[in-house]
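Have a look at the structure that comes next, please.
Showing just some of the chains, left in place.
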Amino acid sequence: RRENDGRKDEVGVVTGLAWTSVGGETMPVEVAVMDGVGKVELTGSLGNVMKESARAAVSYIRAHADVLGVERDFYKTKDIHIHVPEGAVPKDGPSAGVTITTALVSALTGIPVKGDVAMTGEITLRGRVIPIGGLKEKTMAALRSGIKTVVIPMDNQPDLAELSDTVRENLHFVPADRLETVLETALTVRPQPIKPKEKKEIATIPAGQGASLGGRVESPC
Amino acid sequence: RRENDGRKDEVGVVTGLAWTSVGGETMPVEVAVMDGVGKVELTGSLGNVMKESARAAVSYIRAHADVLGVERDFYKTKDIHIHVPEGAVPKDGPSAGVTITTALVSALTGIPVKGDVAMTGEITLRGRVIPIGGLKEKTMAALRSGIKTVVIPMDNQPDLAELSDTVRENLHFVPADRLETVLETALTVRPQPIKPKEKKEIATIPAGQGASLGGRVESPC
Amino acid sequence: RRENDGRKDEVGVVTGLAWTSVGGETMPVEVAVMDGVGKVELTGSLGNVMKESARAAVSYIRAHADVLGVERDFYKTKDIHIHVPEGAVPKDGPSAGVTITTALVSALTGIPVKGDVAMTGEITLRGRVIPIGGLKEKTMAALRSGIKTVVIPMDNQPDLAELSDTVRENLHFVPADRLETVLETALTVRPQPIKPKEKKEIATIPAGQGASLGGRVESPC
């Protein structure tokens, strides 16, 4: 088990980065997976945009379960709880999309998340990582918290020029435009794709993609 | 796989056109289809009119599944997620009706959508395309984004005269008054109608149409 | 197939008449019937009064399914979607009651609605047609739209005197105090009553009416 300044690798917990009126902050996202019937619970005083972001993250994983090494039927055999401490602090916005998605993949596969990696980025339903705001404040908070590596959206790369020398020299930045890069960076090992059972339900065109939203069957990282 | 200025053909993603106070914008609509029980999830800070528009799109497809080449029972065997990035930007209005419907058909059939086609238009429950506003701003945004072809409502044809020469010369316009024309233009291949199982449930008049809302059994495009 | 100025007979679509601050307008009501479990969806920016009006229409048809030629069990084997374009225009009030009911009967029986008939009138749960407002504006809109026949509530007959000569000479008015008259006027053929299966569930009085709310078993038109 690796450790960095007390930051342990853990399953189901990912360090996000938040941008508030008083500066940046690290914001851990916690995911618990329980035997259940497919309910998704969202707590931590989350606003609607953040809740929708979590919903999209769950759907992305459902639609790409095989390639992410997640059992296909988790949506009906497990309950999922996504919590963001501190419970009394209102939180909103889409920029925790990659954080929530990564925490979900970790919790559903059992693969730990590297304790010294933080991340920020909106995720779309097809796994694209799109830009966010407040990179300067967020990265300063990451540095203060002992983070070594920060995943940022590819389209935020120009913002790196505005960061202080200290931040740029002490943090390793990983630009990502697809979720695959995020997972590759944050998880301690690669998920093993599950060979999908053959299915012929939605197969009405000769050379058709069976799954929607670009479900390319390849290693996720 | 065709590509135009980085615009790939994809399954379950269609480029819509939005009209905001600061001008036009392209607005991709993403659809994911998952094994499930018939739930429909709508995210992306969508207003009530846009949500209702998505609901009508789903019902249109359910009522015309056979002719659209979609499995009839998807409404109880699949869950559908419709998402419109960017998650924090409020969106509303009925003019993404054709966009949402096309993305749904693509995701449910596995047929890719041409990457260089954009569209705008309200859809009614019987598949009619009715006019929208902001055509000037929307088409300027389409051109800026590398779009080649724009589907517009038939009744918006008079508005074409108000567009700049640049827009008119560089975009190909396809006026549509029925969904069939939209799908014909945007999908890479035609959906193959599924031969409907014989049903005699609602058949109380001699020469009656078995399905409501003009369910003409013909090729959709 | 009859046609009048482009107005086709269609299944599941009825021309209603709306009265807004800027005058009258035709307002088509669309109904789609799909295999399902009994859900009723209402879209088109409908206010609560109009939604309740649609609910009462559905219940009326359920309570009188046999005589209307509708399969009794549609409430649990079909889903129904009632949509009123244009989606962004708020609509409310009870005066589309007859319109919604007629569209439902058409969609559930497969019997087309005459394209040149429009209608306005509140419907009660026992099938009575009760008066509405704005008849002058509504009928002017009907005339402009190529309508030939307008069904109005019996108790609105005195208002006919206030209409312009043009309207009175070019539209045929059918006063109705029961739904039967509305259906008789608007449907292309009469629904065939379904012989009810014998049932003895609620039969505790000797000469009792088996069904509530005046379920007289006779031809509906």
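We just call them A, B and C in the order they show up, numbering each chain from 1.
Definition applied: a residue touches a chain if its C-beta (ideal position, glycine included) is under 8 Å from a C-beta of that chain, and two chains touch if they have at least 3 such contacts.
Note that the coordinates shown come from a computational prediction; the quantities given were computed from them, not determined experimentally.
K.L.:
Total copy count of the complex, if 3 are in place?
P.N.:
In total, this homomeric complex is made of 6 copies.
Throughout what follows, only the chains that are shown with their structure count from here on.
K.L.:
State which chains count as neighbours of chain A and simultaneously of chain B.
P.N.:
none
K.L.:
Quick one: report the Å distance separating chain B from chain C, using the average Cα coordinate of each chain.
P.N.:
That gives a centre separation of 30 Å.
K.L.:
Once you find the CA centre of chain A and the CA centre of chain C, what distance in Å lies between them?
P.N.:
51
K.L.:
If I count partner chains per residue in chain C, which residues reach a count of at least 2?
P.N.:
Counting only residues that touch two or more other chains, chain C contributes none.
K.L.:
Where on chain B does chain C make contact in their complex?
P.N.:
The touching residues are 48-49, 52-53, 55-56, 59-60, 62-63, 72-73, 75-76, 93-94, 97, 122, 124-126, 128, 130, 201-205, 208-215.
K.L.:
Mind pulling up the chain C residues that touch chain B in the complex?
P.N.:
Its residues touching chain B are 10-13, 28, 30-37, 41, 43-45, 69, 71, 74, 77, 79, 81, 83, 85-88, 106-112, 189, 191-192, 194.
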